[in-house]
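First the structure, in the form of structure tokens, and then the observations on it.
Here the complex is missing a single protein chain, while all its other protein chains stay put.
Chain IDs A and B follow the sequence of writing; residue 1 opens each chain.
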Amino acid sequence: MKRNSPLKNLHQTGLYGNYKNQNENDLLVIREITNLKIFQIVQYKSSTLNIDSLKLDGLSFPVHAGFVEASDTTRVQWNAPNTWIIISSNENIIDDIIKNFHENDFAITDQSHSRAIIQIEGKKALDVIKKGSPLNLNDFKKNNCANSIYHGITISIDMLDDDLNKFNIMALRSFTGSFHHAITDAALEFGYKGL
Amino acid sequence: MLEIRCPYCGNRSQNEFAYGGDATIKRPELNTEVTDQEWDNFVYYRKNPRGNHLELWHHISGCRQWFKVHRNTATHEILKTLEMKENL
Partner (left out) sequence: MSQDFRINNCGLINRDKEIIFIFNGKKYTGYKGDTLASALLANGIHLIARSFKYHRPRGIIAAGVEDANGKVQLYKNDTTEPNVNVTEVELVEGLRIESQNCWPSVSFDVGAINNLLNRFFPAGFYYKTFMWPKSFWYKVYEPFIRKAAGMGKASLDPDPDRYEHRYEHCDILVVGSGPSGISSALAAAKNGAQVILAEDKPRFGGSLLTDNITIGNKNGDEWVNDAIAELRSMPNVIVRGRSQVFGYYDHNMLVMFERCKDHLGNPEIFTPRQRLWYIRAKQVIISTGSIERPLVFGNNDRPGIMLASSAKEYLKIYGVLVGKKPIIFTNNDTAYETAIEFKNKGIDSIVVDTREASNAGIVNEAKKLGIEIKFSHAIANTSGYKKVSSATIGKLNKTKDGFESLSELKCDCICVSGNWTPTVHLASQSGNKLKYDSNLDTFLPDQSRQEETVIGSANGTFTLKKSLEEGFNTGFKLSNEITNNNNRVPIPISDEKEYGEHDKFWCMPLPDKKHYKRFVDFQNDVAVSDIQLAVREGFRSIEHVKRYTTLGMATDQGKTSNLNGLQLVSDIEKKIVPEVGHTTFRPPYTSVTIGTIIGREVGKNYRATRKSPIHNWHEKNNGVFVDAGLWLRPRYYKQGDETLHEASKREALNVRKNVGVCDVTSLGKIDIKGKDSAEFLNRVYTNAFLKLPVGKARYGVMLREDGMVFDDGTTTRISENHFHMTTTTAQAANVLSHLEYYLQIVWPELDVNVTSTTEQWAGAAIAGPKSRLLLGKLFPNEDVSTEGLPFMGYREFKFKNTIARVFRISFSGELAYEINIMSDFGEMMWEEIVKAGQEFNIQAYGTEALSTLRIEMGHVAGSEIDGRTIAYDLSLEGMLSKKKDFIGKRSLSRQAFMNEGREKIVGVVPLDKKTSIPEGSYIVKDPNAKLPNPKLGHVSASCWSVEYDNPFSLAIIKDGKNKKGEKLYAVSPLKNKTIPVEIVSQHYVDPEGKRVRS
């Protein structure tokens, strides 16, 4: 069976909002990111393992709030003390996880189907996010992430690239309709291209 | 709208949190004799100070950690925030 992504019946391609007086290349781009593996890894209190000694897909685990260790395929996000979210396009990442993260030391929970991810990219991306989130994003840089809310919906914001102003915003899957509406509605003022 | 410094995530807006009541209340141990008064004190009775109050907050839209906030209930001034294991 193929995976039905959360936004399958919802997200539409095309040009929307105040796009008419703008160069199409300057428009915001909004797309859905699908088919990723998402795992939550929590280190147990009684585990004596030093997290610095462990790597996943070549990436180490950030110990400070707000940071992401990233490669082209995999992102390791700090989510809470001793808690990380792994987001990967590598179908077999679970094998790597099981091999290196033993169940005596770590609680591993598959969350691959539990999230909707919308990517927004462009000059006005921050302005769209500021419309609904009280988070201070003025110092956000590439590979910074934070959990916050967007128009009342709990989200996680992950900055992929600061030159391109590219963000992945993740929300619980059941909120997809409201979440997608909130983001695309906020983008109408600037005009956006749905891909 | 308060601004609360989560000890893990930093300064965040009040709408990311849920309030959890008096942080000085300690639950009696399981399987121990507790008098009715002691149990009532734990479940029901709370001081309602006009002034500094050490209380619990839950960062529900953030790291989901419970932590302590020392807040003045009349002015909302937040004097300090602490992890659960820390003390004033």
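The criterion applied here is as follows: a residue touches a chain if its C-beta (ideal position, glycine included) is under 8 Å from a C-beta of that chain, and two chains touch if they have at least 3 such contacts.
No experiment lies behind these values; they were computed from the predicted model shown.
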Among A:Lys45, A:His64, A:Lys99 or A:Lys141, which residue is in contact with the omitted chain in the full complex? A:Lys45
What is the set of chain A residues that contact the non-displayed chain in the whole complex? 1, 3-6, 9, 17-18, 40, 42, 44-46, 103, 107, 109-115, 127, 130-136, 138, 151-153, 172-179, 181-182, 185-186, 188-189, 191
Touching the unshown chain, chain B contributes residues 1-3, 13, 18, 20, 27-28, 30-31, 34, 36, 39, 42-44, 56, 58, 60, 64-66, 75-76, 78, 84-85
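Heads up, the rule we're going with is that only the chains that are shown with their structure count from here on.
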Give, as an integer number of Å, the spacing between the C-alpha centres of chain B and chain A. 31
Touching chain B in the complex: which residues of chain A? 65-66, 79-81, 83, 134-136, 146-149, 152, 154
Residue positions on chain B within touch of chain A in the complex are 1, 8-13, 15-16, 60-65
